[in-house]
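To keep things clear, I will list the structure first and then write my remarks on it.
With one protein chain withheld, the remaining protein chains of the complex are depicted in position.
Here the chain labels run A, B, C and D in written order, and each chain numbers its own residues starting at 1.
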Amino acid sequence: MSASLQWELLAPEYLLAGWAAFVILIELFWGGLGKERLGWLAALGAAGAGGLSLIWVDDAKQFGELADINDYTTLFRVLFCGIGATVCIISARYVSDRLLHPSEYYALILLAVIGANGMAAAHELLTAYISLELLSFSLYALTAYAKFDLRSNEAGLKYMLLGAFSSAIFLYGIGLIYGTTGSTQYAVIGDVLSGDTSDIEWGVYLGLAMMIGGLGFKVAAVPFHMYTPDAYEGAPIPITALISALSKAAGFAFFLKLFAGAFLPLIDDWRYFIAGLAVATMALGNLVAIQQRNMKRLLAYSSIGQVGYLLLGIAALSHDAASALVLHLIGYAVTNLAAFTCVILYYNWTGKEEIGEYKGLAERAPYLALCLTIALFSLAGMPLFAGFATKFILFQAAADQDLLWLAGVAAFFSFVSLYYYLIVIREMYLGEPEEKTRFPTPWLEYTALAVLIAGVFLVGLYPKPVLEAVEGSTATIFVGGELESGEDLVGAP
Amino acid sequence: MDLVLLALIVIPLAVCPLFMLIPSQYPQLSRYLAALAGTALLVLSALVFIVYEFDGGSGLRFELQWDWLENIGFLGENGITFYLGVDGVGAPLVLLNGIVIFAAVFVSWNITHRTKDFFILLFLLVSGVYGVFISQDLFFFFFWYEVAVLPMYLLIAVWGASSEFPTFSRPKEYGAMKLTMMLVGGSVLIFIAIFALFVEAGAGTFDMTVLREQSLDEDFQKWVYPLFMVGFGVLAGMWPLHTWSPDGHVAAPTGVSMLHAGVLMKLGAFGILRVGMTLLPEGAEFWAPVLMALGVTGAVYGSVSALAQTDLKYMVGYSSVSHMGFVLMGLASMTQIGVNGAVLQMFAHGAMTALMFTNVGALYDQAHIRDMTQFGGIAKRMPRHSAFFAIAGLSSLGLPGLAGFVAEFHIFVGVFRAGYWWAGGLGILSAAITATYVLRMLARAYFGPLNDKWDGLKEMRLGEQFAGAVLIAMILFMGLWPAPFIDRISETVEMIPGITG
Amino acid sequence: MTYEEAVFYVIAAVTVAGGLGVVTARNVVHSALFLILALMGVAGVFVLLASEFLAIVQVLVYGGAVTILILFAMMLTRVRDIDGPIDGPQRPIAVLAAAVFLGTTVLAVKETAWRGNTEEATVVDINQIGDALFTTWAMPFEIASLVLMVALVGAIVLARGEEGE
Amino acid sequence: MIPIDNFLVLSAILFSLGMYGVLARRNAVLILMSVELMLQAVVINFVAFAVYLDPEAFTGIIFAVFVIVIAAAEAGLALAIILRLFRNRQISNVDEANLMKW
Partner (left out) sequence: MGMEQAWLIPAIPAAAFAILLIFGPYLPRRGDWLAIAAIGASFVLVFPVLADLLDRADGTTYVAGEKAWEWISFDLGSVGETFEIEIGFYVDPITIVMLAVVTLVALMVQVYSIAYMKGDSRYGWYFTVMSLFAASMLTLVLANNLLLLYAGWEAVGFCSFLLIGFWWEKRSAAEAAKKAFITTRVGDVGLLIGIIMLWHEGPNTFNIQEIIHFAEGGGYGDTYLTAAVLFLFMGALGKSGQFPLHVWLPDAMEGPTPVSALIHAATMVVAGVYLVARMLPLFEVADPIALNVVLIVGLITVMLSATMGLAATDIKRVIAYSTLNSLGLMFVALGSSAVAAAMLYLFVHGFFKALLFLGAGSVIHATEEQDMNRLGGLAAKMPITAATFAIGTLAMIGLVPLSGFWAKDEVLVFAEEEQHVIVYLVLLSSLAITGLYMARLFVRTFLFAPREQATYDHAHEGGALITVPLLILGLLAAVGGFVVFDEVGEALGFPGGFAQFVFLHEAHQFDFQLDTAITSTVLAGGGAVVGWVLWQGKAELAARIRDAFSPISTLLANRYYVDEVYQFAIDRVVLVLGGIIAWFDRVVINDRGVNGSAYIAYFTGLEARLLQTGRIPNYALAIVVGILILAIVMLVTQV
């Protein structure tokens, strides 16, 4: 049963882990290295890991019976490493100004990336679960990282306790599935479930419900989202960015792979529950966002809304939907990072994060205001930017699976979302700044921002390459392995 | 020549970064650049209009089709293509857009606050409008449709003007927000309709030339067409979803009002024609009476409300509602004559309403009020301005020899031909009401003894005069010699399924 | 009823009693002690499940580390002096929710026809467990070590006092 | 011989108790303890399934081991955060920690 393990397949993770240790040690032994440079160093490591994982492009290997190293993994490895690197870069200034123990901070980010990679790679519940905990733990610690910021502590506490609680529930669900199907391998579970399940359906459904709950918590779907706004608001802003990008992306990578690999046979039983969650999530996220006065909190709710759209992809689970979901996920991650970069830069200068305090930004830092505007418009699904194309494809995919009504609801709420984004834009362009002084130009951050915005435009104007990559990767995750695009799926309507 | 359409989209997009490069302390530079781009666009648009001639089939010319996304998932062979092409309906509207942006640049010459940002957004808007008129792919049609809405909020909210009235007030943010939200809200319906259409057609492509070949189930058409009708109708100022239009126009700066009432509102009607009626002829047939009723309501309602306005800009805004009502009537007649009239009316209204906004803006810049009851006899101080305004007004009340008459006459004939007596009669009546408010306005504000308060008024700026002259030239051209327009339009309209003779 | 069952019921009773105590005791320290009781009970259950190894781990890790940790935490946060009721206003709803959950779960457990030998527990050789842990399950094992590291680092960074505290 | 259901029901009871604790208790430490209780229930589940239904692969036992480890680590990290909060605000009651809401 124990296959010979090819450890080299996990090279990127080892690199990250080693790099994390390296970052900690180098601060110990070479204090002369500035705090900011640490961040860039860590970013370097993450980027390196991302590059390293490109070795396995168009490859389909397995690590034991635990993890796949295939295009799906590679895609997400690159994405996660990219997110990690970006966050490290945009953290640098913030950390050096406002946080203690920078090296551990970066180390934790890198470890979080490992966890995320694991979640995407695993095709087995135990590994996936452990990776998930690794990611979560790092995030718990990082959320509470601003030790003397009361909101940070509180956010940490909420995130931590509720995380533990939900992971307990998740585990119980796993237990039931394991008990009923006798395995934690996605494929095996899939086979069992595609057979006759009438004798075990009680256990299966209960387990399914609890797993949906646990995953819902991870990706912040209503009603498991409650911690999100507080965690976002309390955490140090770069960490907010990390949560919104990394943990959501990882959560969906896991969610998608699990449901495509294991639960697809039962799709007709759970699709409408996911659809219900999606509706609730979109509605609550977008409607409550209208009321927000704090930028981070606004982005928190908006990201909840985005989760609603992403759940469309799960509800309409098919090869197309999966690709559309991942595409939107990528677009969302890039856009959201761009938005947060702007928020961080503004916070670095002014220490302000209320929407009302953004007034006159366009006067003081036109470039920043422009980028934030672009990011927000993209989140609202406006054309020229990523949001439009990805949403269009995602919704169309849902409509293709007889979920036109759901696509309609989603379209409606993405229209509602435009309102609160416009509120922010109004503040930036109409408000009169207190003082006229221009802001300095932090070249490194601005370059990062430029790259992200470029990404937003690329996905918005020519998503073909990205989408093709995604197509290839998502083909591998379905029951019965490789799939031609559009081909009919087990149990799919 | 094949790339001319591409240029129409690319030029306005390309100048945006150029504007960014211009240091903001040289606004004059950006003005010149804007003028340059505007002229280029005008020339190209005119070129398109002149060279265009119908050559059978769906009448598309200057076609250009590039792969964008295909053979992926639900997208089959050329699923989404960047497909440009102009037909006889698009050509006049392209010309119109060229003229209006050209005029708008000169009218906006006196924008001093964040000049370059203004022009960036303005040209973004223009590229969107062009895109809609020349896109033959449903995805990109909608893409550009949204692009055209994108910059509106900032354009109005930053450079607009709030207005106070005794009983109520309309801050510019309100106008801007309402406009943006209503337009995007309308596009939600379009969104849904497109999804449904794509799935139903099952051709795996958004290419409209292919989609129009699919014979879709009639019941399906019946429930999807209203989505297009209402969704585009919002932008076309269809009653009762028109309220964004007066407030939006009032709040917007002159140049934007021109583009917005002049061209943007046409996108809605164009969408109903190009997407709704072309792809879903049976649905259109089924809902034509409703559209007709809404159109007539809008026409009468708009003109009567305009009658009650004392604020010049509101009057013009409501007149737009009324004239777009005519357009919808023409479309709803589903007869070739009526639809021709509708397209003609789009052009005519575009030119004359742009002219009206030019005038109102010129007056407001000096007087800082728009309440016609407070003026009087200013024709003495601003003769040219008054003459321009009078011409615009006369065109809108349908004086033969001016563009408005040709269009409205076709619409009425078409409506009668389709057998909507009541609609035709009410339409002609509302044209008479138009005469009432136009002349009332002229008599109140421009004629009569000069009110000393306005002794200091000066003739409007040369830029504005130039813009006005161009627009008037167009109004006269179409009013006296409509054949070039009609030749282009009618053959294309003839090809549209569901259009009777 | 066989004597194993008798033993089971005794142990189960102890465990449940412990658990009940944990969530109902009016005094925090008492509930901590109840927790120890429950943990011991669970260890007993493991024995009944023929996995003594786990029982040992349980006693060491939990009975040792965790409970001590918790008691320390209580000491440090002086929870004794915390005034106000120990239960939140949500208690009745909590009862209801827990009850409903219990009902559902038990029903599910009863309704499900578990595939396999549901009568006889099979002894798993501890050596196999060791092998599996380091071969088949190597990846989770390594990641778990990282988890521990994260917890360690995080705990230190957060808990350690800084200058001026 | 003891039928598996007994263990499953036991774990269900423990889990529900823990759930009740999380919902009802105010003190962070107590909530943490309740979570531990739930994890215990989970572990019982896993082990029971393993030894009854899946003795060859006994994934459940491995799972149980890891769960215990994770639980311990969790306790550590959580307590650190609780301490930090207490140091800064002299509170360990979770419902007093609501600076951020709405």
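Keep this in mind: a residue touches a chain if its C-beta (ideal position, glycine included) is under 8 Å from a C-beta of that chain, and two chains touch if they have at least 3 such contacts.
Not measured: the values here are computed from a predicted model.
Just so you know, the chain we are not showing touches A, B, C, D across the whole complex. From the set B:5, B:182 or B:316, the residue in touch with the chain omitted from the display is B:182, counting the whole complex.
When the full complex is taken into account, the listed residue touching the unshown chain is A:205, out of A:205, A:259, A:358 or A:429.
Checked against the hidden chain, the listed residues B:39, B:65, B:465 or B:500 yield one contact partner: B:500. Interface note for the absent chain: among B:117, B:137, B:207 or B:491, the touching residue is B:491.
Within the full complex, the residue among B:7, B:64, B:293 or B:428 touching the omitted chain is B:428. Of the options A:38, A:89, A:174 or A:288, the residue whose C-beta touches the omitted chain is A:288. As for the chain not pictured, it touches subunit A at residues 157-158, 161-162, 165-166, 169, 201-202, 205-206, 208-210, 212-213, 216-217, 222-224, 226-227, 229-230, 269-270, 273, 284, 287-292, 416, 419. Residues of subunit C that touch the chain left out of the display are 88, 90, 93-94, 97, 100-101, 104, 108, 111. Across the interface with the omitted chain, subunit B contributes residues 168, 178, 181-182, 240, 243-244, 247, 301, 304-305, 307-309, 336-337, 340, 377, 379-380, 394, 397, 399-401, 405-406, 409, 412-413, 416-417, 424-425, 428-429, 431-432, 435-436, 439-440, 442-443, 446-450, 482-483, 486-487, 490-491, 494, 499-501.
The criterion applied here is as follows: only the chains that are shown with their structure count from here on.
Between the interfaces A-B and C-D, more contacting C-beta pairs are found at C-D.
For this pair, subunit C with subunit D, the centres built from the Cα atoms lie 6 Å apart.
Subunit A and subunit D, compared by their mean Cα positions, are separated by 26 Å.
Residue positions 1, 126, 130, 133, 137, 140-141, 144, 147-148, 156, 176, 179, 182 of subunit A each touch two or more of the other chains.
Within subunit D, residues 8, 15, 18, 28, 32, 48, 53-54, 62, 66, 70, 73-74, 77, 81-82, 84 each touch two or more of the remaining chains.
Subunit D contributes residues 1-10, 12-21, 23-30, 32-34, 36-37, 40, 43-44, 47-48, 50-55, 58, 61-62, 64-66, 68-77, 79-84, 86-87, 92-93, 95 to its touches with subunit C in the complex.
Taken together, the subunit A residues at the contact with subunit D in this complex read 1, 126, 129-130, 133, 137, 140-141, 144, 147-148, 150-151, 153-158, 160-161, 164-165, 168-169, 171-172, 174-176, 178-179, 182-184, 229-230, 233-234, 291, 297. Of all residues in subunit C, only 104-105, 107-109, 111-116, 131-132, 135-140, 143-144, 146-147, 149-151, 153-154, 157-158, 162 touch subunit A in the complex they form.
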